[in-house]
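A protein chain is absent from this complex, but the other protein chains hold their places.
Up next is chain A:
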Amino acid sequence: MSQQGKPTVVVIGNGMVGYKFCEKLIAKTAAFQLVVFGEEPRRAYDRVHLSEFFNGKSAEDLSMSTEEWYAENNIVLHLGDSVTDINRKDKVVYSLHDVAQPYDYLVFATGSSAFVPDVPGVEKEGVFVYRTIEDLELMQAYAKIARKGAVMGGGLLGLEAAKALIDLGLEETHVVEFAPRLMPRQVDSVGSNMLQAKLEELGLQMHLQKSTTNILGDGKIDGLQFADDTLLQVDMLVISAGIRPRDELAKKAGLEVGPRGGIVVNDRMQTSDDHIFAIGECALHEGMIYGLVAPGYEMADTVATLLCQGEKLFTGYDMSTKLKLIGVDVASFGDPFVSEPDARTIAFEDKNKGIYKRINLSTDGKYLLGGVLVGDAAAYNILLQTVNNKLTLPPNPEDLILGSRGGEGDTGAGVMSLPDEALICSCESVTKGDICSAVTEDGVSSLEGMKKCTKAATCCGGCAPLVKDLISETLKANGAYVKNNVCEHFDFSRQELFDLLKLNNIRTYDEALDTFGKGDGCESCKPTIASILASLWNDVIAKQSTIQDSNDRYLANIQKGGTYSVVPRIPGGEITPEKLIVIGQVAQKYGLYTKITGGQRIDLFGAHVSDLPDIWEELIDAGFESGHAYGKALRTVKSCVGSTWCRFGLQDSVSFAIEVEDRYKGIRAPHKLKGGVSGCIRECAEAQSKDFGIIATEKGYNLYVCGNGGSKPQHAQLLATDIDKDTCIKYLDRFLMFYINTADALTRTATWLNKLDGGMAYLKNVIINDSLGICEQLEQEMQSLIKNYHCEWKEVVQNPELRKGFAHFVNAPREKDPQVKLAPMRGQVKAMEW
């Protein structure tokens, strides 16, 4: 008993499972005093995402809890201290640092260590295991002097470790595997081969069926010798050949352990001593060690439930798994290997794209038994649910891996056929019923809300797509989610609103809300309608400043720390020395950081909101105009120097770029627009990565549309060939206006085209053949927008009432925000970290 008279539970080990046990017990009861011993120097951290440590995540980012959490829940945490002895008779544990801690219940959560095979030379410098943050720190330090690295072990952990070596920047990364293929425990041989091909494409070198007999080198590793007498030169080795349960303390205390390691437990997770439990990777249940986190959490829950007098048994756990190995999706579920005559298999192999999918059906074809996915594991969650819940298969089960071909896709509909008890988030034991009732009863409508409400998708995150589908399908079933509405205030899509506002000649947001909406608006519908109004009428947006997104309200881009950046228009990237000098002088005067942008202009960062009108006054005096870098509007038309200077140039690309940029400047669209003009096929202006791109040919120009860079780059597609300048502009007018009239809010041209029924062929028909008979109207609408062009900043600078809106303090307009802090960097300034 502890001092407060509560029974004491001592937990040995502060890994993921040990931590989860504490969390689960605390959630159920405050009746116990918890004492935790952890031999590592830090609090429990997320070992599943360990490789992200090399992608810049810190140890603290990976941490599963805070110091305060332990204090708040009155948990005594001994870090950097391991238990060395147990007196089971008197129920006391003794630690390395001489703590004597009595217990009522003892929980082993000692986890596992890396299994290091008995190969001569494993003690050499440059040989590592991949298990803890300390291991990673050692690898990180050594990688600086290493060029070639190898991983021993081609299983799940080994490939994770190989990813780590790639992230560390080694020139060569080798994987050495004893078996004839990769991931032999999870994936069948066809899947292994596909995975191997994909990984080799990504630069990994595979050495299969290799048994390492010697680690070579004088003091430090310089090579591996294999049983077939071949050699591999490496100067760094990571051993990842499996795990070994940490059962040495249990053994010393006289508890029963398995012949090949592991503390023997029953279905209650009790060891051979009723008051001592073992959970996670150190526990041996029915001859099985579970090396995944989800079953460990289930064991933790079992013990926590039993301690609260509840009844729960652990009866084995599904070892299905899905992971992304160096960018390649791999999943294995149910029984991945069962085959004829005990099952019927359906397999799909696409060597071109590196995709392999296999499902195993029961012999009557009614049920799914398991399968393997490589290269595309999008269907994993629903397939796993189909196995676990013994769902009856549809008449064409091949649709499960091929997708339904022809007709409307019914993706997502499948989730609703799951029974309520289907386990969706296995880490946090959240069922479909829990998620649906959170939507129906508690009004949860987003993934974030669901995480808060049920904890689903908060651990490994693998179930997040399924959770999202369930939320939207449940909303749909409840009739709440009808279509692609702008937000809760308007039951219309952007395109519907666009037409309504146009037909009813609506010019202000308030009119729109009163006529077609309800409530008081929000941060979704306000900027959407602001953009539609701008696309329709091209009025001065500053006159309705409070419905604009922040950047449009202040006509500048808000940056870290609350300052703004300023981008004057530099059409086609052409600028005179005089204008360059003015930009330099303005930057000097207002203390701004200057940088050349990707669109051939100059960005000035770090402006106080209250300085913006003064800065622009000076820029406008020098002949500059707003660059609309803050708006969903035309940004730049990038150009190469073209025939005026370049010896390859076929046309004057700079002049054309300037003409096009000046034509469409200030036009607002559902998303930003970028253009490019190249003087020849060498394409130095990168026009094919833009929303519209023009490339000079000997006969005229080729026009490309609907490309973009960003997170999902997509090349623009050819709309017309060898057209003259006027035709090019005519098609561009039509194309841009058609996009503005029909795209959803915040949809770039590339995504818009991808969603357009009929795709590029249809677009060509509309723009070139006028198949809808709207081209004349589109051209007129564009003319009217061009006619109404005005420089927004000029309007503000000349209008004292609008200028007033840029004060930081309305009751002290001359004072700047004292919270703005800038730090020096390479002779300029930068924003302070947040």
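Heads up, the rule we're going with is that contacts are C-beta pairs under 8 Å (C-beta built on N, C-alpha and C of every residue); 3 or more make two chains touch, one makes a residue touch a chain; residues count from 1.
Rule of thumb we're sticking to: contacts and distances are computed from a predicted model.
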From "Nitrite reductase small subunit NirD", "ABC transporter permease", "Spermidine/putrescine transport system ATP-binding protein" or "SigE family RNA polymerase sigma factor", the hidden chain's UniProt protein name: "Nitrite reductase small subunit NirD"
Option touching the unshown chain, where A:Val122, A:Ile558, A:Ala622 or A:Ile774 are the choices: A:Ile558
Residue among A:Asn352, A:Asn505, A:Asn769 or A:Asn811 touching the omitted chain: A:Asn811
Hey, which of A:Gly80, A:Pro180, A:Gly316 or A:Gly519 is the one touching the hidden chain? A:Gly519
With the missing chain put back, one of A:Lys24, A:Arg244, A:Lys451 or A:Lys632 would touch it. Which one? A:Lys451
Footprint of the hidden chain on chain A, which residues? 446, 448-449, 451-452, 488-489, 510, 519-523, 525-527, 545-547, 549-551, 553-554, 558, 560-562, 609, 804-805, 807-812, 815, 817, 819, 834
